[in-house]
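Structure record follows, encoded as structure tokens.
Complex shown without one protein chain; remaining protein chains in place.
Every chain is named by a letter (A, B and C) in the order it is written, and numbering of its residues begins at 1.
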Amino acid sequence: MRYLPLTDADRAEMLDTIGVDFVDALFEDVPKKVRLDGPVDLPLHKSEMEVERLLTKMSRKNIAASEAPFFVGAGAYKHHIPASVDHLIQRSEYLTSYTPYQPEISQGTLQTLFEFQTQVALLTGMEVANASMYDGSTACGEAVLMAYRITKRSKAILSGNLHPHYAAATHTLAKYMDIEIRDDAAKPGGLDDIAADIPDDVACVVVQNPDVFGQVHDLEPIAKAAHEKGALLIAVFTEAVSLGLMKTPGAMGADIVVGEGQSIGVGLQFGGPHVGLFACRGDRNFIRNLPGRLAGETVDADGRRGFVLTLSTREQHIRRDKATSNICTNSGLMTLAWTIHMSLLGDTGLRTMAQLSHEKACDLADRLSALSGVELVTGGFFNEFTLRLPKNAADVVEALADKGVLGGVPASRLYPGKGYDDLLIVAATETNSESDLDAFEAALKEVL
Amino acid sequence: MRYLPLTDADRAEMLDTIGVDFVDALFEDVPKKVRLDGPVDLPLHKSEMEVERLLTKMSRKNIAASEAPFFVGAGAYKHHIPASVDHLIQRSEYLTSYTPYQPEISQGTLQTLFEFQTQVALLTGMEVANASMYDGSTACGEAVLMAYRITKRSKAILSGNLHPHYAAATHTLAKYMDIEIRDDAAKPGGLDDIAADIPDDVACVVVQNPDVFGQVHDLEPIAKAAHEKGALLIAVFTEAVSLGLMKTPGAMGADIVVGEGQSIGVGLQFGGPHVGLFACRGDRNFIRNLPGRLAGETVDADGRRGFVLTLSTREQHIRRDKATSNICTNSGLMTLAWTIHMSLLGDTGLRTMAQLSHEKACDLADRLSALSGVELVTGGFFNEFTLRLPKNAADVVEALADKGVLGGVPASRLYPGKGYDDLLIVAATETNSESDLDAFEAALKEVL
Amino acid sequence: QAEPLIFERQTYDKTGVDFEAPKGKPSRLGALERSDDLGLPGLSEPEAMRHYVRLSRKNYAIDIGLYPLGSCTMKHNPRLNEKLARLPGFSDIHPLQPQSTVQGAFELIGDLAHWLMTLTNMPTVAMSPKAGAHGELCGMMAIRAALDARGESHRRRVLVPESAHGTNPATAVQCGFHVDEIPANAIGRVDMEAFKAKLGDDVAAIMLTNPNTCGLFESDIREIADLMHEAGGYFYCDGANFNAISGRVRPGDLGVDAMHFNLHKTYSTPHGGGGPGSGPTVLSEALAKFAPLPFVIKDGDSWRMVEDEADAKAQGADPFGRMVAFHGQMGMFTRAMSYMLSHGADGLKMASEDAVLNANYVLARLKNVMTPSFDGLCMHEALFDDRFLKDTGVTTLDFAKAMIDEGYHPMTMYFPLVVHGAMLIEPTESESKASVDRFCDTLEALAGAAKAGETERFTAAPRFAPAKRLDETRAARQPVLRWTPPSTDAQAAE
Partner (left out) sequence: QAEPLIFERQTYDKTGVDFEAPKGKPSRLGALERSDDLGLPGLSEPEAMRHYVRLSRKNYAIDIGLYPLGSCTMKHNPRLNEKLARLPGFSDIHPLQPQSTVQGAFELIGDLAHWLMTLTNMPTVAMSPKAGAHGELCGMMAIRAALDARGESHRRRVLVPESAHGTNPATAVQCGFHVDEIPANAIGRVDMEAFKAKLGDDVAAIMLTNPNTCGLFESDIREIADLMHEAGGYFYCDGANFNAISGRVRPGDLGVDAMHFNLHKTYSTPHGGGGPGSGPTVLSEALAKFAPLPFVIKDGDSWRMVEDEADAKAQGADPFGRMVAFHGQMGMFTRAMSYMLSHGADGLKMASEDAVLNANYVLARLKNVMTPSFDGLCMHEALFDDRFLKDTGVTTLDFAKAMIDEGYHPMTMYFPLVVHGAMLIEPTESESKASVDRFCDTLEALAGAAKAGETERFTAAPRFAPAKRLDETRAARQPVLRWTPPSTDAQAAE
């Protein structure tokens, strides 16, 4: 058994030191009748080669994004990640270390978290950021709970163009906290008129930008309207790369910004692990109410700068039932991947990556909407847009897949039964070559 | 330019400090007429994504061993290498360090080399081993030169069943050293009768075991005969895994043992990098005449054990034109891979791996030689054997490849024009599954 | 050598990523396009490589030494798992690409679910929770949903032992429950009398960690389950310590209604400096239908994912909701599957036995030099308190920091709260006897030094770490949570 260092001789000697005769004696506190005598009903151990063969075979039943012209988005995006990122996160010292509760021997993780928090704050235009959440959707839910704690109001408004999975995760988190949620109706391609209808007793308004259909919005009027009613604006993004080209949510007046960081450093991962970004204003009250971990700067006994996990009196392991959240393990290694990729990009690289993604999307939108019967529903967009097709979009996506093109997400998959059967959400990034665009155009033409 | 940290501002400032106006001024010693003004006639730089795309596309024009039933050997063998090996050799501290000339900050590399040398000595049954050569074939040539230095005799005998590429590399190395080489005729499947014909003035006899046709030999009579004439026996192996099951060359009386280590830790690599193993008797005269680097044990200023490169007065950087060899850079990282894999295997694992390879080969030989018109030429063998086919073996190999089976090496590729057109050299290892064997048998049946 | 922050390098115009040149078409974002810079520095690749490699060397890791953090299960992380999790067919697929193009992924999820259900003897497992704490939410929400469905929404009291992980009470509150603590008895288990006294009409559930955080098996567990069920409540089992019994005891046989796995720790995803985790949650017959969306089912020869409520209802389910955008931590599923296939039923059993054996060996070797909190054997971790440091001037914290100077990561300190100055040691099954022996030798020597009055060696520790003891109070009182340019706030804060 390659992973188990004890030999039978070791075991015998150790049992002897302990003073029992058999391993089974160590389990004497387990009621006899529930102790299994033999192994459970599962296969016996396999060699590394066999395991590799089995799982490789399984993996080949999937079509990887890199193996096909790929235009699927709606919350996760295929971007190119430098090889150095994955190399670095596999350093034993990062990969196999625990949460940095012992700061003297965890300065590596702690400093990278401090850099991560700063980068997230800069990217979103906010004052502070935490050390990550599970993903964008749970960050969104936690932001609503945080607004509830800050404003002491128990109502929240979710824009209808918020990614329906984000809305659902938020509902779930809020459900038993007695928070009342108003779900506005979706308006594919439309501008959200949420600003016009914010009651007085609302904790927060949650708006996604670019929204799930790809449409971009000016958040400023919404922020203004929310603030007039004493509510907070929670800005959400699912495509972090959009911030390379767009005004920051901070600059547009958001109070809390949450989003999915997967585009930078992490990859698609079939939905997980991803990395939830969480930033907010720097008011004392906001910081006190932040969920999740925070790295902070301090000094050591020699007066040299060092970093620690701090303000943990907000957290479950200290605060128990009064904690801001029950989150414990977060997306540690993914924050490292994110921060390394972002350090490589810098302003210059991020902007170019965003620009390329935008250009490819514009090109693609022009080419596809020129096809007969196809209509571009989205007005302004970054790298994702929605088309109205002359056929059922879900069927079209399957037909495209048969031709080797992964052509987007049918809106009906996100909004089942809402009458969006003809809408297709399409994303492009810097990874799409001209021949990818050609292939998509040709395939779509054929299947329509 | 992602790999170049200097910015234009840096460059300007640095030129200023140096006291020149343009970078070109730094090249003033280069005759003006050979200084290129612009870039050479090659493409301009590409993004990581583009490079990845290009080379990935190229790589897909090849059929990887893991993608097909694979039975090609004759000097390189497909074995399974644990994932931890490749992970460990990619540690920055191993991967990106130089030759350990500064021992105080190279103990990692030096201790692993010391472990490697010990493992090679144990595996071959010899007293000492060096820190590696380029590969088995150059190790073979260097062994002949070493025998010449030790015995002061300038004749060498190469068994006809020595891998022809090894013989050729040895000829090349010896060619201008005025060493006379007798090449015996090959005898596919036959036992070498080299022992019977060793003249008095010979420095060494070179015998491969298992030989290039897969045949195994008892080296003891040959060693005895050579020693009687004052010649050394150089034992060669191309399949290190054979030593997991077979008597060591040391136990059979070899004076120098050289071989290819690629089977352990390294992989196929299309022929390079591989790792040459080089072991010999521990006599002072042998050690003094060893080519290549040696790690040795010593103590530091505090008296604690440490390791250094030693006996470098044999080497080119100290000894210059009197050096034992001109070798400098050897197979550093591959020795590490080898030593890690060997540490994981241990006696137990190596023996099992050898046993499985042997069993698969025995099975396969039985199954294929039962086909009509097919004859097993090899008598005793480890994991490789030679078949006589009723058709041209090179054509058969191509026909098998068309059916997706990589079925061995036609002997004519190694011995062109020697009348071996109907011989096929076939290898099997622990990586071959039952279904691989089925596929080979079925395909061969079809193409014959 | 101090490593400057990336923001302190004046590399704001640089980038370490090359792209093809954009065509330079004007953007179509209009007024929403950003004109100013974000202030994100860029590093060339060599600079980035060195920065992060140098920083890494200030970390301890399981690959460097024994990591005896109690309740954290810091075990070996096979690199095979890392390799397989990176197969493009697993890592480079999109959660919303056509289901026909991800059949292998569904198969892996289905297979893993089968292993988890078999190991626990439970009928259902919810795969989507993103971490242990998220799995707790899942289980407690299923309980809440079941109570609501029974029309017993008034049941809001959740019994939690005082030795529980902090996540338990935090989770209960996030599900709208309130927490009622139950005390431990003298032998470190739930005080049965106190427990019985707390049962009643308003009790929703008990949340129990088993083996518990004292490293002990709750020997009355079957009775606790039965009494709770009789009282109309549910039994939530915190699976954080499942490593002690995986393959040897099945929670379903103990009467558990819900239990999350810390899939990452029990089945060897590297902890990565704080995640990511994965928290699949098994549910009993009573709770199964409330499992959250989405879930994978086998439909004839192919697999599919049930993503919406209508579809779920058609399958007879009644999900309490969706916990997360997509469907869980695929990367951790792959690693867990690789780990489980590698171990098999026999290896998983042997692993838990070795984990328990190593812990008991530590306990046996140290029981005379340190002070075990409870008599007898332990499960996968050994609990000591600070009585052996009495009158030495050395605290549990000092003792732990002195371990750093000996090349070890400290054990879990001051947890569980039920003993004074707790030191909780979990060696895991990954340690050889030689390694455990060296560790025990070190602790023995340290305990001796403390008793011999070498106080300074402890209070000044660590002396040989990348940083001396850090001022955590200052960090909390004057929080500096990000870098800011020296001209502004950060300087003021210094």
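The rule is short, and it goes like this: a contact is a pair of C-beta atoms (placed from the backbone, for glycine too) under 8 Å apart; a residue touches a chain by one contact, two chains touch by 3 or more.
These numbers come from a predicted model, not from an experiment.
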Could you tell me which shown chains are touched by the chain that is not displayed?
A, B, C
For a quick check of understanding: of B:69, B:189, B:261 or B:332, which residue touches the chain that isn't displayed?
B:332
Across A:45, A:79, A:351 or A:413, the one contacting the chain not displayed is A:45
For chain C, which positions touch the chain that isn't shown here?
1, 9-11, 18, 44-47, 49-50, 53-54, 57, 61, 63-65, 75-76, 78-79, 342, 407, 430-432, 434-435
Which chain A residues would touch the chain omitted from the figure, given the whole complex?
1-5, 7, 45-50, 82-84, 86-87, 92
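Criterion: only the chains that are shown with their structure count from here on.
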Distance in whole angstrom between the CA centres of chain B and chain C is 46
Just give me the whole-number Å value for how far the CA centre of chain A lies from that of chain B.
47
Where in chain B do residues touch two or more of the other chains?
2, 48-49, 82-83, 87, 92
Touching two or more other chains, which residues of chain C qualify?
11, 13-17, 19-20, 43, 45, 49, 53, 78, 80, 82-83
